[in-house]
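The excerpt is restricted to a subset of chains, each kept in its original location.
By written order: A and B. Residues from 1 in each chain.
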């Protein structure tokens, strides 16, 4: 049809649940996750600007808000599958891109095709905007896993997720990462003291890797 | 505490359900709504740019993503209450602003206070960005109501919501509104032909008001 098909499809992401198959005290849909990534990224970019870094806000807007749109076509494939082998990972990425391209060709009017191709591309490149997206995406994994651990969820997957996301974040060289590690993470640990898990220890192990 | 308190609070909007008290085949939380508004607004702004209008993307990013953040403090008060009287409406708006200001004073570090005051302000002003936000917000009401009508929801509230949102949109003088009326709305009507309601007629009545 046209832009209507795209607008209508956005609703689908409310029905794709993150971390499928694991017990969770609270479920999160991909739309809500996407919104939180948009919000984190905004503040992270503000921190970069405070340190004199120049931000392309249009690009940041585009890549953060659409970064999981492709899951409409492939679903929330489990992380271990994505990382099973470099070959499979690149093939899955290729399929996702091909399906997005197919969707654009079928539905998006000619005058918007280039815009949508740019917006729905994989945004995690090495620019400051791409790196901020990566940090914001992983930060939501930290918060999702933290909330489950804090409530006493004993699924090991959430310790793995918390640790993995922290390791990813700490290895990115941005002002906002340093702010997160120095000013936000201590508050998370502080809030987690009532958890049956030793969140401080899990955090320190992750940071020392 | 600090930014952590703000980041943690974002999760609350996943638990505030829109149009409380009415039967719905599908519920929407405020976070998912916020993300869809961000996505609609992006495409609406693209249309404006195609017509040579200049967009302040940083501002658009800020006001679309945070436009319902205040609902964390006041909840999703029913629309008829908000519109009961100009006096009540302005008082509720005042309370919401005061609670946001209180939150910023208590939680946000000094160096971010001005940024958060700007981001969490009411964004629906008369600039092109403010108007796009208004269109995108109402467009989500159109889509939410449409999906219920299409599935045969007999609650009158959804006809009222669909009509009211359309009237609001059509009275805003933007290129993207004309695009919506000419290129997107016909596809909505077309898709709605199987509804037990005459969506074409409801639409035409709204547009002729």
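Assume a contact is a pair of C-beta atoms (placed from the backbone, for glycine too) under 8 Å apart; a residue touches a chain by one contact, two chains touch by 3 or more.
Predicted, not measured: the structure shown is a model, and the values here were computed from it.
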Please give the number of copies in the complete assembly; 2 of them are in place here. 6
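Keep in mind that, in the parts below, only the chains that are shown with their structure count from here on.
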Find the geometric centre of each of subunit A and subunit B from their Cα atoms only, then give the gap between the two centres in Å, rounded to an integer. 24
Inside the complex, what are the residues of subunit B that reach subunit A? 1-8, 10-11, 13-14, 26, 28-29, 31-32, 34-36, 38-40, 42-43, 46, 50, 55, 57-58, 60-62, 65-66, 109, 111-112, 115, 119, 139, 143, 147, 179, 183-184, 187-188, 190-191
